[in-house]
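Can you keep this structure in mind? I'll have questions shortly.
One protein chain omitted, others in place.
Chain nomenclature is as follows: A and B, assigned in order of appearance, with residue numbering initiated at 1 for each chain independently.
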Amino acid sequence: MPTLTIDNQTISVPEGKTILEAAEALGIMVPHFCYHKELGAVGACRMCAVTVHTGPMPGVKMACLIAVEEGMVVTTGDEASVAFRERVGEWLMLNHPHDCPVCDEGGECQLQEMTISSGHGIRRYQGEKGTYTNQDLGPFIAQEMNRCIQCYRCARTYKDYCGGRDFGVMGSRNRVFFGRFKEGMLESDFSGNLVDLCPTGVFTDRTFRFKSRAWDLEQADSVCPQCGVGCATIPGGRLRELQRVRSGDNPLVNATFICDRGRFGSGYANHPERPRQARQEDQTVSITAALTALETQIRATVKQHGPEAVLLVGSDRASLETNWLLQRTAKYFGCRVPVLNAHRQRHQTAQMAAFDLSERLASLQDIRSSDLVLVCGVDPLAEAPLLALALRQAVRKGGRVVVYDPRPVELPCDADRVAVSPLALQELLADGGVEGRHLCDLLSQAKNPMIVAGADLLGLAGLQNIRTWAEKTSNEERPCLVYPVLAGPNSFGTALLSLPEQDDLLTRLDSGKVKMLVCVDADPLLEAPEGERFAAALTRLEQLVVLDYLPTSLSRHANLFIPTCPPVEDSGTFINNEGRLRRFQRVLKPGLSLARTAAGEHPPREFSLDTPGSDPQPAALLLQRLIGQEQTLTELHRQLVLEQPRLASLVKLKAGEAGPRVVPAVARPQSLDPLPEQPAQTLELVVSPARYGGDLFSRYAPKLEPRKRQPYFYLHPDELQAHGLKDGDAAVVETDFGSFTLPVRSQPDMALGCVLVENSEAFPQLIPGAGLGYCVISAGGTNE
Amino acid sequence: MTPIELQTTSHLLDQQVLAEFIRHAGEIEHPREMIIDVLRAIQLHHGWVPDEGVELTASILGLTPVEVEEIATFYDKIFRRPVGRFVIHLCDSVCCWTRGADEIAAHLQKTLNIEFGQTTADGLFTLLPSCCLGCCGIAPAVMIKQQFYGPLTPEKVDELIATLRQEGSA
Partner (left out) sequence: MSQTTQLLFKNRVPGKTVFFKDFCANGGYQGLKTAIQTMSPLEIRDLVKAAALRGRGGAGFPTGVKWGFFPADKPGIKYLVCNCDEMEPGTYKDGVLLGADPHQLVEGMILSAFALQTQVGYIFIRYAYEKQAENLRRAIAEATQAGYLGKNILGSGFDFELHVHGSAGRYILGEETALLNGLEGIRPNPRSKPPFPAVRGLFGQPTTVNNVETIANIPHIVTGGAQWFKDLALTPDGSGTKLFGLSGHLNRTECFELPVGISLREVVETYGQGMWKNKQFKACLPGGASTPYLTREHLDVALDFASLEKVGSRFGTAGVTAFDDDTCMVAVTLNLIRFFARESCGWCTPCRDGLTMVRWLLEMLESGQGTPEHLEMLKDQLKNISGKSFCALAEGAMGPVAGLLTHFEQEIVDHIKGGRCPFCK
């Protein structure tokens, strides 16, 4: 660890760190543009000049490029560096249009800050300014090239970090342009990061354009709920509207990047159909009245029919606190334990992750620096987009990615891809064979091996074999870690809270003993397989109670409905795929946005003392009120930790922190479903979440419409031919869950012997993660 | 974005040349190193590189159009806009300047009745300023179709233009 002196302060930093990083560690801000901690240093902007007084060539140097050396003496405020930085500030502003008053970057513009910190203030250059014609880059990103200072961060973000190939640097000299070959929507699933990474107003969030000044936004550290990765986000709201989401910074998870689904998929919070009032049968009621009714009904039902009669249901998108309070509520009323996840198989695999794998969980940061990642049964861009970016970083550093999956898995990086059917993948993992042994050898020989395991596709049996592989290929020097890809933002937490081997939702419903079903932030119709069986069970109920914030069909069927709040209107905790506690903090209070109540007028013409649409309350709060035990979050956490010592760090956890891991646990035995035999003449059925619209949130996110795809049955061209089908034909697929008609599409990169269909709002009937399934495809039907 | 599909015929390249590029790209480890070769070949055949030329290059080399455009727009001698049959690159660097390049520039503009960056109405000539052509010994000089002409005087320019006009109308 070399020790150096910067501005008379001494610090020791690890070998290889730069002067800029050492200065930052000392709290000395050296102005910079092109340097970014995730993108690295390229020495282009020359803003971070400091004076190095030691060594063979003392003088003004770029702090981002010079590695620290023992005994180095550096000043940042000396005359030469200050004068040079002022010149850089002046040069960068030569062409700038000075349009700050109308620029959306205003208030969070690094160019403003750095120009001021460079000392440049008065314009001396009177020559011609360069101007550009902007491109239409689609609905997400607005471009205003005249503001560009050519720091190249956008290209380094889009191309280098995110692997996008439809954006680049054109022209040269003082005429450099950053954009697309031709106008059109940016294709990368990470395009929104341009907004966060651009230090000035060239790339701004088009969906947020001219809506608010950054300083007027209500913002807080939050966690994206749209998959199990648990990315740090900073949503921003104003006038009761969630107006934008930008990336937070979690070096262990998403670094400073988020996917477009998370960034532009937040429309559910202000969805026009979002239910905002409690309702009993057809009558609007107050929240208090609804809670009283609920309490009365639960007591009466338990009293009349016994503890089995009231079934409480949580979910993997409900917070840790909500799920735990459900358990407490059940105890309070003397009901049987709740079902915390309606999707039985997902709940099982999540328990596998939360218990059996808890000692060897990889973080995304681990994956970013792995030399070998075996990706098994995961389509990262659909199931955990930031995982795709992590894999890309591994490859950029020389690592290798091997993918085994039936789907045409696209990645923003080079990967060795083996298209293999789900059954064949199960067999490979169970039996190994030559290929399995080869893969295990590769893992054994790697310096930093990781296995990414898709819970939906692999199921419990597959995950158990993955665990065996990971154990087998670990050695004394380093473990082989596993990154399980679970479905929901809190799949892990929900599983961790659950008791072992409880009957699943449908078994309990089918027992006939359940008279009253209470679904909290859960819709088993959309989120669990066998929807028809569930729907049939609903008809046998006396009472359906739904607490939710999404306008799902289940909420419309409820006898009693109470509106809840999405994470942006709540403070709570999720546990992500890697077993990391992720705290989110309330960003804004519930209420109908002013944009709607005032019909576009501002200021609004009608005034009232109450806030329209402000009835919804976080589910956790409603449950506390229901059982008459309202507590602060800290008090609640203290009690939770008493029951769940694995969550010990919950009490001190703060929003915006990387988040600690849960305490590892011993394996939890679970009974395996037998692998169903493949009937003759059938194909394997692969149900995958759509990249956009696969998660429930993005179905209620109007901004994401341009990225959504029509549903198809995808088959390998040979398979199409074998079944007498051609691209675009309508086909009927008979499954255990019913018959469906969709057009077929040829997909040469997928496994033979499979039919792939994507679950989305356009095709919600089949749910991923339901286990191995088979189907028969035939021509016919009409395109729906 | 995935690279665009391979085009095996194009009006922008001779069939044989295109086939040779495709073959060569398939053989070498880094086909991308051929970008300039392909762009120059398209330009030689077509006069300039239209959007389809960028796309064709991308298709041959397994790239996306913007990855080719990044290169095409960097180099001065790749034309992404239509040019005349004869592109006159007049050196405006210091050696030619000392020997009267300004006078030649004025004379060329007057004779052709165009400014720098423009093409004559008959589509024969485009006049472009160029950095040093590497023929400082024969300053002032121009380059036309990778041939140098110099030292130039207004009279020699007239002769040269006349010869080229004749060649162009033949």
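Quick note on the criterion: a residue touches a chain if its C-beta (ideal position, glycine included) is under 8 Å from a C-beta of that chain, and two chains touch if they have at least 3 such contacts.
Note that this is a predicted model, so its numbers are computed, not measured.
**Student:** Of A:26, A:65, A:287 or A:402, which one is in contact with the hidden chain?
**Tutor:** A:65
**Student:** Out of A:42, A:300 or A:658, point to the residue that touches the absent chain in the complete complex.
**Tutor:** Hidden-chain contact among the options goes to A:42.
**Student:** Please identify which residue in B:13, B:108, B:133 or B:164 touches the non-displayed chain.
**Tutor:** Considering all chains, including the one not shown, the answer is B:133.
**Student:** If I consider the whole complex, including the chain that's not displayed, which of A:12, A:174, A:284 or A:721 touches that chain?
**Tutor:** A:174
**Student:** Just checking the interface: what residues of chain B touch the absent partner chain?
**Tutor:** Looking at chain B, the ones touching the missing chain are residues 29-30, 32-37, 39-40, 61, 70-71, 74-78, 92-95, 97-99, 130-139, 143, 146, 148.
**Student:** State which residues belonging to chain A touch the missing partner chain.
**Tutor:** Residues touching the hidden chain, for chain A, are 42-47, 49, 59-60, 65, 83-84, 87-88, 90-92, 94-95, 124-127, 149-150, 152, 169, 171-176.
FYI, only the chains that are shown with their structure count from here on.
**Student:** In the complex formed with chain A, which residues of chain B make contact?
**Tutor:** Contacts found on chain B: 1-3, 51, 54, 64-67, 69-70, 73-74.
**Student:** Where on chain A is chain B touching in the complex?
**Tutor:** 164-172, 177, 180-182, 187-188
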